[in-house]
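Everything on this sheet refers to the single structure shown next.
With one protein chain held back, the other chains of the complex are shown just where they sit.
By written order: A and B. Residues from 1 in each chain.
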Amino acid sequence: MRIGTLKQSYIADAALFDSHTQKTWLGVGTALLLLFPFMASDYWLYLACLVAINVASATGLNILTGYTGLVSLGQAAFMGLGAYTVAIMQTRLGTPFLLNLVAGGIVAMLGGLVVGIPSLRVKGLYLAIATIAASFITHFLFANLKLTGGTSGLSLPPAQLFGLALDTSFRLYWVIVPVTLLMVLGAANLFRTRIGRAFIAIRDRDISAEVLGIPLLRYKLLSFGLSSFYAGVAGGLWAYFFRVVTPESFPLLMSIFFLAAIIVGGMGTILGGILGAFFMTMVPELLKLVFDLLPGGTEMTVFLSPVRTVVFGLLIVGFLVFEPHGLAEVWRRIRRFFHLWPFRS
Amino acid sequence: MPDTTPNSDVVALSSPVLQVDALTLAFGGVRALSGVGFEVKPGSITAVIGPNGAGKTSLFNTISGFYRPASGRVLFEGHDITTLPAPKRARLGLARSFQNIALFRGMTVLDNIKLGRHSHLKANVFDALLYLGRARREEAELRRDVEERIIDFLEIDHIRHAPVSALPYGLQKRVEMARALAMQPRVLMLDEPVAGMNREETEDMARFILDVRDEWGVTVLMVEHDMGMVMDLSDHVVVLNFGQVIAQGAPKQVQADPEVIRAYLGAGDVGALRQRLRGGAVAEAA
Partner (left out) sequence: MDWAYLFEIALNGVASGGLYALAALAFVLVYKATRVVNIAIGEMLMIGAYLFFAFAASFSLPIWLAVLGAVLGTGLLGAVVERTMIRPLLGEPPISVFMVTVGLASILVGLVEIVWTADQRRLPEFLPKTPVMIGDAFLAPKVAYGSLVALVLIVLVLLVFRFWRGGVALRATASDQAAAYSMGINVPRVFSLAWVASAMIAAVAGIIVGSIGGISSSMGVFGLSVLVVVIVGGLDSVLGALVGGVFIGLVEALAGSYLGGEYKLLATFVVLVGVLMIRPYGLFGTHEIERL
């Protein structure tokens, strides 16, 4: 706990950013986010957008798996539902961009509700395996329905906002980042209220939760619905960003990526979702950088993909064995050190 | 033990707040409960006692709504709740604590307690995501209420932000009580509230239970093994053995009941046992 931060009202105690130092950093952060696109190259803007999309989806998965304790390997499938909805609506109906995003979220949410229905009977790892099955079934549907363009998928024109075509990373940044921020803020708010608490209660001891009056199925479905809504919106953003959606765009591996992201970041913390998504998105780029610097030259690049796979696995195993509470915990330790400095912790 | 003469005007002539009627519960061939029936008067402290395996926790689980009895009824303030799902019973005012601490380990004391109020709060998902209007007000109100009425009452203000997993056993039990109180219960079911506590903790808990009854007007139903607690606190005692009620009544009355003594000490003449023990003691002294 930070020294010298007294609160004089309960509302103040419940605030998300509760000290002057934090508010200052918040201001600095916002300023940086606003200035970044003007200073960054196209490559970095591309990365920023990708990180933001991943943060949005990881936050959604965190709600379901980190906070409610329902392990899901279907996040990519839900993103796919959102992406395809957006693609279909944009190409066939030409409906406005924001409407498509919301629709994508809703379709994904419906998918999430369907997958969540057995969650009362089917628990823990069995549920995880059921989500793998759901993943495969949606993949099958994507690849075999005419509506979704079969194996070649769909390509879509850039989004239109206020008459402006969002066809560059720069322009998309101004939509993707605010949407992501809103979603993260929403999630943070959620866990200050009874609904968020109920999710955590279900994770920790669902029988006690029932005794306290929390109807399990309703809240599990709520968690599934909410997290897949997040995935759907993230998928929609993904579709507008890459402008091509195929059945291979959202493989099971991507679901594993998001699960790894929240583990590495720290399950059950909002910051964990952000840090994890950021870290996991940047690590492959970092590897690319390292490979470019290596003396081997072009012969080494053939090893980039498998090395990336190995590093991915090592990160998951490493964090689980050595730092199970993830980067968020590391961050907390660093903060505590600075709070108490010059005293020792 | 604190002075415990029951508050007679509260205990007297009102209809029972909780009543079980000829409850029968079976797991396969095992009869956990057979025709169990008793009443709990409003504002009273009722204890359910009996040797291990007598069916006390099964009884609680049936009243809570986790088990559905094969026959019989559970009545809460006159309403038949036998088939009502467990989460709905909370809203009626039926609160319960567990034998093994059932706190939520991933949360702080404050959050655990706030969860008790869950079924009475109104914020929905959209309110929660925005946290501007209803959710914010509700949370502030909840916090104030919990702090001033519950945390103060149970003397746990110094640990309100502590993660519950870091607390010693006695304090955890107190937090569990706090959470149950946050439910604004009419009836509080306590499953072995002082199990594993030392003398001082037991006395504290006994004091809290009495205060809960006196200041909050809550009716208490507890399963307990500590005979001192049972005798000193309860207005009414129900004794179970092998899933059946073998005696019920005022504590002194039940204590002297030969059936009850036999249940605890096993079959065989109690008098002879006493004789043998006394005789042995005399022989030692000689």
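Following the convention adopted for this analysis, a residue touches a chain if its C-beta (ideal position, glycine included) is under 8 Å from a C-beta of that chain, and two chains touch if they have at least 3 such contacts.
For clarity, every value in this text was computed on a predicted model and none was experimentally measured.
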Selected residue (touches chain absent from view) among A:17, A:43 or A:303: A:303
Option from A:45, A:263 or A:327 whose C-beta touches the chain left out: A:263
Option from B:61, B:112 or B:202 whose C-beta touches the chain left out: B:61
Interface residues of subunit A (partner: the chain not displayed): 65, 71, 118, 121-122, 124-126, 128-130, 132-133, 136-137, 140, 143-144, 207, 256, 259-260, 263, 302-303, 305-317, 320-321, 324
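Keep in mind that, in the parts below, only the chains that are shown with their structure count from here on.
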Between subunit A and subunit B, centroid-to-centroid distance (C-alpha), Å: 43
Residues of subunit A touching subunit B in the complex: 1, 9-11, 13-14, 186-187, 189-190, 192-198, 200-201, 203-205, 207-216, 222, 226, 268
Complex contact set, residues of subunit B against subunit A: 64-66, 85-91, 95-96, 98, 102-107, 111, 114-119, 121, 123-125, 127-131, 135-136, 138-140, 143-144, 147, 161, 179, 183
